[in-house]
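Shown here: the complex without one of its protein chains, the others still in place.
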Amino acid sequence: MIKYVSEFRNVQAVHKILKDLHGITKHSWSIMEICGGQTHALLRYGIDELLPKKITLLHGPGCPVCVTPLEKIDKAIYIARQSDVIFCSFGDMLRVPGSHLDLLSAKAEGADVRIVYSPMDALKIAGENPHRRVVFFAVGFETTVPAIAMTVHRAATLKMKNFYLLVSHVLVPPAIRALLAAPDNRVQGFLAAGHVCTVMGYEEYIAISKEFKIPIVVTGFEPYDLAMGIFMCVRQLENGTFKTENEYTRAVARQGNVLAQDLMHRVFKVVDRKWRGIGVIPQSGLDLNEHYAEFDAETAFNVHLEVQEPEECISGLVLQGVKKPFECSEFAKRCTPDHPLGATMVSTEGACAAYYRYKMIDGDKK
Amino acid sequence: MCLAIPGKIIQITQQEKDNRLGKVNFAGVVKVVNLTYVPQADVGDYVTVHVGFALNVMDQHDAELVISHLNSVSEQNEAKLDKVRQRIQKRSGRS
Partner (left out) sequence: MTQDILSFQCPIPLDEYPYVVMGHGGGGRLSHQLIEQMIAPALKNPYLDGHDGAVLGPVDGKIAYTTDSYVVNPLFFPGGDIGKLAVYGTVNDLAMCGALPRYLSLGFIIEEGFSMNTLWKILVSIGIAARETGVQVVTGDTKVVDKNKGDGIYINTSGIGVVPHNLRIAPDQVKTGDKIIISGDIGRHGMCIMSQREGLSFESDISSDCAPLAGVTAELVQNVNVHCMRDLTRGGLVSALLEIAGVSKTYMEITEEHVPVNSNVAGACEILGLDPMHVANEGRFIVFVPPVDAQRTVQILQQHDIAQHARIIGTVANGTPGSAVACNAFGGRRILSMFSGEQLPRIC
C-alpha cells in the first residue's frame, strides 16, 4: 500500500466514472493521451476496453525512449566505446537499438556502461573517477529536465572537468502543435502528461486550447486519474467547449514549479529537434546553452553523425495517432519486443510494445 | 512517461540553498532525495519524486478530498460492482 497511489486504484470508483462516461457519450470522439506512461497504464489495467465504443484512444509520442533519434543512440555507443569513458544512463535506454547495436551490447564488448537512478549519481561517479571521462545520456521530457539542469549546475559549481552530457531532451507543447497542424490530424482532445505539467504548469496548454479550439485535460497516471481525465475531456467535447482543465490537481499547479523552470532556462536553450519516427519538429528540444557548453559531450568528443531511419517501420504514424499498431503488416511478425524494427516496439512504454503485451490475447485483437 | 511517485519527507539532511537534501519514505523504502526545487517542503510533507528530485509538494488537502469522494462512491456501488465483475469475467472467459 503506497499512500497517495493505492487509493487512486479504487476499482469501484473507476467503474462508477466509466459508467457516467457511457451516460454522457453521444458522439464519436478521438482522444490522444500524449504520454507513454498513460498508454501503458490504460492498457495494463484494461481501461481502454471499458470505454464506450464511440471513443477512440490515440497513443501519442510521449515516450522519450521511443523518440530519441537513431543517431543519438549511435553517438552514445561511439562515446561509450572510448577507453577512458564511463557511460551512465537510465536503464530505459540500454536496450534501444541504434543503427547496428544497443548500449547493452556495447557493454558486453567491453564498454564501461553503468545504469544510474539519478543524474546526480553520474556526477558522483565523475567525482570518484577523476582520471576517467564520465558521460551521462540526458534523455527525457520536461519532467526529467530539472534534474539534469541541477546536475549540470552542480558540475559547474564544483568545476568538474571530466563530466559531460549527451543531450536529447524533448518538449511536449511543440509536439502537440505539430500534431494539430498536420493535415491528416485526427485528434479531437488531449490528455496532457501530468508530471510534465507538475514541472511546467499548464499555461502553455491554455494557449493551445484557444488557438486550435481543442479540449486538453491535464491527467495523472493511476486508473482513477485516467478514467476521470477521459470523462472530463469527453464532457467538453459533447458540450462543445475547448478549455484546458486540470484533473491532476493534487500534483499540478497552474504555474508549475517556477524554481525548476528558472534553472532549466538558465542551463538550456530551445532548439529544433529530430524525433525518431516523426522527423524534425521546430523548437521542440533543449540543448545546453553557451554558459554550459563545456559539458556538451557531442562537442567534447567531436562526434557528428546523420543516420537515415529504415522505411518499413510505421512508428511515426503510430506516434502521431494516424495508425494503430495492428495496422502494421510487420506487427508481431518481424517486429517484436525482442527484435524491434522501430521506436514504438522498443520501449515497454511504446504503443506497439504495449499492444504486444496487453492485446495479443486471442479474440481480443481489434 | 516520467515515472514519479509520492513519498513522505522524514528528515531534512542538508539545508544548503543550492543543494537541499532529505530522506523520503516510499512505503517503507527510504531514499535520499534532492529537495532544492521545493524549499518550502518540510518533514511530514509528501513530495512527487522523479529520478531523485522532488518536483513539487503534494496538495494533501486536495488528495484527501478526492480520496474521501472515491471511498464514498465505492461504498454506494458495492452491489453494482458485483454485476460489473460478472460482466468482466464473462468477457475474459471468451478467449
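Per-chain residue numbering starts at 1, and chain names A and B are given in the order in which the chains are listed.
Going forward, a residue touches a chain if its C-beta (ideal position, glycine included) is under 8 Å from a C-beta of that chain, and two chains touch if they have at least 3 such contacts.
Source: prediction; values computed, not measured.
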Out of A:G37, A:P146 or A:G342, only one touches the absent chain, namely A:G37
Filtering A:I2, A:A253 or A:L317 for touch with the omitted chain leaves A:I2
Out of B:A27, B:V43 or B:L65, the sole contact with the unshown chain comes from B:A27
Of A:I31, A:I47 or A:A343, the residue that touches the missing chain is A:I47
Contact residues on chain A toward the hidden chain run 1-2, 5, 11, 14-15, 36-37, 43-47, 49-50, 63-65, 90-92, 94-95, 104, 114-117, 121, 125, 140, 144, 223, 337-338, 347-349, 356-358, 360-362, 364
The missing chain sits against chain B at residues 1-3, 5, 23, 26-31, 49-51, 84, 88, 91-92, 95
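Everything that follows uses one rule, which is that only the chains that are shown with their structure count from here on.
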Taking each chain's centre as the mean of its CA atoms, chain A sits from chain B at a distance in Å of 20
Listed in rising order, the residues of chain B that touch chain A in the complex are 1-6, 8, 18-19, 26-27, 34, 36-39, 46, 48, 50-53, 55-56, 58-60, 62-63, 66-67, 69-71, 73-74, 77-78, 80-81, 84, 91, 94-95
Residue positions on chain A within touch of chain B in the complex are 1-5, 7-8, 10-13, 15-16, 35-37, 49, 62-64, 90, 117-121, 140-141, 143-144, 146-147, 150, 153-154, 157, 193, 195-196, 198-199, 224, 249-253, 257, 259-260, 263, 349, 361-364
